[in-house]
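The structure appears below as structure tokens.
Removed: one protein chain of the complex. Kept in place: all other protein chains.
== chain A ==
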Amino acid sequence: MRAPDHPILSKGDVLLAVENVSLGFGGVKALTDVSFDIRKSEIRAIIGPNGAGKTSMLNCINGFYYPTQGQITFKGVKRPKMRPFEAARGGIARTFQNVALFKSMSTLDNIMAGRSIRMRSNFFWQLFRHGPALKEEVEHRRFVEEIIDFLEIQHIRKTPVGRLPYGLQKRVELGRALAMEPDLLLLDEPMAGMNLEEKEDMSRFILEVNQQYGTTIALIEHDMGVVMDLSDRVVVLEYGRKIADGTPDEVKRDQRVIDAYLGVAH
């Protein structure tokens, strides 16, 4: 897809590093001293029981929350306090646990909206829908059609997304995030509420995105089968702390992870 802006990272370099991040809301500690990294072109899973702070972690990464302590380094640059749109412009895209599509727009327009930051034609040309504005509209439409083909959603191109079934909405949301050509794609429970077939489809898309475009993916997921199959490395959170980090096999055998998921005999 697109070459990264800053230092050119090759596969395996650290793309995003989270160092000693803590996040508190008043007295509640959502995250405590969490450190991990996400490497270029890998699929990184963040798992943990409910309320472990997984979504809070993603929110820190894309600028919804600012960590109370610690720092986040993205593409080798320590991040200043930034707003979500700045994170997006820096190359971080995201999907939500509960679908957050633009309900009244068609599938096509939703994905086109994901191209907004890449569209440059000025207000004047937009007014007349001519010259650069029209040319740009067509160029980006071509790109969006590629995504539509990739995700196999041609038939719902012009349907308002509010009318689509949940599984397809999730797919459109993935398409909208892909339209941004992100360096880092954050997926918050991409398979929640899906049946087996839809999960298989979604897994296939995630793997293909990762392999074809080399997009780095961080995903939160509760389906352990999916997590273990898809991800290269897994980080496990519990009560806002990191309890394990490593390949799926290592994590699976980790006693603290087993305790966290199955409970401990007292």
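Please note the rule applied: contacts are C-beta pairs under 8 Å (C-beta built on N, C-alpha and C of every residue); 3 or more make two chains touch, one makes a residue touch a chain; residues count from 1.
Quick note on the criterion: contacts and distances are computed from a predicted model.
Q: Look at the options "Oxidoreductase", "YIEGIA protein", "NADH dehydrogenase" or "Branched-chain amino acid ABC transporter permease" and return the one that UniProt uses as the protein name of the missing chain.
A: Hidden chain, UniProt protein name: "Branched-chain amino acid ABC transporter permease".
Q: Give the residue, chosen from A:Asn20, A:Gln69 or A:Ser104, that touches the chain omitted from the document.
A: Touches the omitted chain: A:Ser104.
Q: Could you tell which one of A:Ala93, A:Leu168, A:Met202 or A:Ala244 touches the chain left off the display?
A: A:Ala93
Q: Consider the whole complex, including the chain that is not shown, and state which of A:Met112, A:Ile153, A:Leu187 or A:Val209 touches that chain.
A: A:Met112
Q: Could you please point out the chain A residues that touch the chain left off the display?
A: Considering the whole complex, chain A reaches the absent chain at 62, 64, 83-85, 87-89, 93-94, 96, 100-105, 109, 112-114, 116-117, 119, 121, 123, 126-129, 133-134, 136-138, 141-142, 145, 176, 180.
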